[in-house]
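Note that this complex is displayed minus one protein chain, with the remaining chains in position.
Labels for the chains are A and B, by order of writing; each one numbers its residues from 1.
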Amino acid sequence: MNVSDLRSLPGRDALVRQMRALMEELYPICRSITGDGLRETLRAIGRRIPLALSEVPSGTPVLDWTVPDEWNIRDAYVADSSGRRVIDFRRSNLHVLNYSEPVRRKMPLAELRPFLFALPEHPDWIPYRTSYYERRWGFCLSQRDLDALPDGEYEAVVDSRLAPGALTYGELLLPGETPEEILLSTHCCHPSLANDNLSGIALATALAQLLGTARRRYSYRFLFLPGTIGSITWLARNAEAIAHIRHGLVVACVGDAGPMHYKRSRRGDAEIDRAAAHALARSEREHRIVEFSPYGYDERQYCSPGYDLPVGSLTRTPHGRFPEYHTSADDLAFVRDDALADSLAAYVEVLAILEDNRRWINTSPKGEPQLGKRGLYRAIGGLPDPGRHTFAMLWVLNLSDGRHDLLAIADRSGLSFEVVAAAATRLAEAGLLEPAGSDLPAGGAVK
Amino acid sequence: MNVSDLRSLPGRDALVRQMRALMEELYPICRSITGDGLRETLRAIGRRIPLALSEVPSGTPVLDWTVPDEWNIRDAYVADSSGRRVIDFRRSNLHVLNYSEPVRRKMPLAELRPFLFALPEHPDWIPYRTSYYERRWGFCLSQRDLDALPDGEYEAVVDSRLAPGALTYGELLLPGETPEEILLSTHCCHPSLANDNLSGIALATALAQLLGTARRRYSYRFLFLPGTIGSITWLARNAEAIAHIRHGLVVACVGDAGPMHYKRSRRGDAEIDRAAAHALARSEREHRIVEFSPYGYDERQYCSPGYDLPVGSLTRTPHGRFPEYHTSADDLAFVRDDALADSLAAYVEVLAILEDNRRWINTSPKGEPQLGKRGLYRAIGGLPDPGRHTFAMLWVLNLSDGRHDLLAIADRSGLSFEVVAAAATRLAEAGLLEPAGSDLPAGGAVK
Partner (left out) sequence: MNVSDLRSLPGRDALVRQMRALMEELYPICRSITGDGLRETLRAIGRRIPLALSEVPSGTPVLDWTVPDEWNIRDAYVADSSGRRVIDFRRSNLHVLNYSEPVRRKMPLAELRPFLFALPEHPDWIPYRTSYYERRWGFCLSQRDLDALPDGEYEAVVDSRLAPGALTYGELLLPGETPEEILLSTHCCHPSLANDNLSGIALATALAQLLGTARRRYSYRFLFLPGTIGSITWLARNAEAIAHIRHGLVVACVGDAGPMHYKRSRRGDAEIDRAAAHALARSEREHRIVEFSPYGYDERQYCSPGYDLPVGSLTRTPHGRFPEYHTSADDLAFVRDDALADSLAAYVEVLAILEDNRRWINTSPKGEPQLGKRGLYRAIGGLPDPGRHTFAMLWVLNLSDGRHDLLAIADRSGLSFEVVAAAATRLAEAGLLEPAGSDLPAGGAVK
């Protein structure tokens, strides 16, 4: 089975159930950019796919950054003077400012107030806030709960630990026929937020399972890592692997009801950009193509100018653009099974294009080769429309001059990549195509 | 008289009468890709213009193809049990599947049925069908006639001969001041179909007559040949001539009432593409510019990747896009005299642009040269609009840096090529322009 055979999503329903089950298992865990919640998450993924975990000690210099102290938390609450917990980490791990330093202090409400974060525009939702690199403590709560707090004395308790430890990330390499790699990177640092990014974790896991069953031209590298510092750490330690990355996607926010969005790589016209644009344009999906910007998820790091990797991001509603983003409303109900399955299918479609995209050379470039004598052309002539399979063969023959890959031929002809690739296969079998020199870049039309 | 002086179509009415007379003479002949009908057609053309005929023996390898056996036909019919001809080649040569092998068989209607071709969507028209490279026989008839056939025994007779012979094509070279050639290629293989392509034959013949009377910068090569196998045969035998082709047009379907269409060459921005786009854009005609596709007429061969010649196609409604295409409804009444004349004028306009298009070098490139002292500028200054002739001179001077040809200057300035070319002539006469090095390509703006 080739990757292109996965387009039908064999075992679709079981895959969706598995994605849902993984999300439900991971949802309650309090994750952060380091710590046991992150480790527990990676181990849960590792029970599905053979993930290799790396531990990078606090204090390790990574590019311009330093791996921070590890953060672990047991409990956190604000209690009123009667001892009743009015904010309670045990009810939602969003209640604590992520990476809060330990504290145990009594103070009147007015003094506590600057340590409390709420969302006036969504009074029932708890916001998600962090302070990774400046030592702080704080609590997040709904505006409604905040407004209901009576004046009085409160005790704020964060029972956390910030101490030398390690940053953990998980990695899986599925080797292919060539050492050239497709990178799939997903962030695992957010606590109880479902679309951002348990959906990405679940989709990447399912994708690894699917690809594991297929014959792969490319090698596939899956990274499960904390956002920003995780990709920076990985980049700092993997100069050799980076040289093999030919295409990449950042996997995030793939479960909401919104339309698919593809955000281009910094290059803008890399093969991954053309493949994703073609896949979305040919599908029946409503979708958007978004230009690169140096904001979002780990594409910020992969597309920094010192790397400039051809890495885009395929999401549903992007980062920061849905109201539930980084709030308690991004819960398990916010993620829809049909959206997960549709996103997975879109990923498979893009990868199938990358797998089958090649440059060929027409071995009979002067005039059209006689297709009829090779059984590739209908016998009865004179019809106005020869059909898309014949068109596809004629286009592939006409443009297979070493300067156009199949994706460029599909785009120029208006035919789908799938039809064009099938035509190329038939023509290659008939000896009318030979592979273009493998030393040449596999990109689109040479400029 | 220069080619540009032909823009007014001197002798327009006589030309139209001659085109019509040639079409009427050729319409009844049963043509195919080989055979006496094709020979007779080329001889009729040869009575108007000095065509050289070539005969290429059956079995000759030509590129990836082989010249097929020659086909000739005397008679063909289907008769009912009473001997009455219910389908009769003598009424229309479309009734026989073109290139039918000989047959003489009796069979019941059910058995005959797979050998009969009709057009359910146009029940009164006879379709045109062929089987050049697979030995078959068959008949074409209207759906109405097909439906009216009673059950019973029929005799199918095709009195044809498929035997070693030759493929015939006609060629005319009008030499010009330079050996660089403009190719005009038209297919002559279709039997009683008027727009496709007696119209093209008639226009190409008239164009050759017109150009024969003019001073020509370019040499013009006219090819009258059977579609596909004819151009492939010519290409296989004329490597040296091919090297001289600088521009080309495939002439077909130039007589229907639809708007002009220019289909670009594979290159998309060749000088012929720019010239045709400019000519159509400046004319009052409704028109369409169509991107290249590897389907249609002999541009498929000229634009195959091993040649990639700058050959476009200038038609009215393109190939396969009018309902009458390849049916008996494409008859002499379907071709309109005014459309033929208008198409001929469009061809002349495009050729006139190619003839006059050059790159010049401004000999006084620093500042504007003083036009007034050369009598090129009005004496009274201060007027807001100097007029388009002065604008044209200023544009030509400003852009004649060796990188822009006159066509590029016309396109950038928004002026017509004719006005720009006239300005260049005046400036050259005044010594303000000199020809750009002839070793450089004559294309548009250097990139």
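Criterion: a contact is a pair of C-beta atoms (placed from the backbone, for glycine too) under 8 Å apart; a residue touches a chain by one contact, two chains touch by 3 or more.
As the structure is a prediction and not an experimental result, all values here were calculated from the model.
A.B. asks: Among the options A:Gly83, A:Pro150, A:Gly306 or A:Gly437, which residue touches the chain absent from this view?
C.D. replies: Hidden-chain contact among the options goes to A:Gly306.
A.B. asks: Tell me where the left-out chain touches subunit B, residue by residue.
C.D. replies: Counting only subunit B, the missing chain is touched by 362, 364-370, 372-373, 379-386, 391, 394-395, 397-401, 413.
A.B. asks: Give me the subunit A residues in contact with the hidden chain, please.
C.D. replies: 63-65, 98, 117, 127-134, 136, 228, 231-232, 235-236, 266, 293-295, 300-301, 303-308, 319-321, 325-326
We take it that only the chains that are shown with their structure count from here on.
A.B. asks: Hey, how far is the Cα centre of subunit A from the one of subunit B, in Å?
C.D. replies: 53
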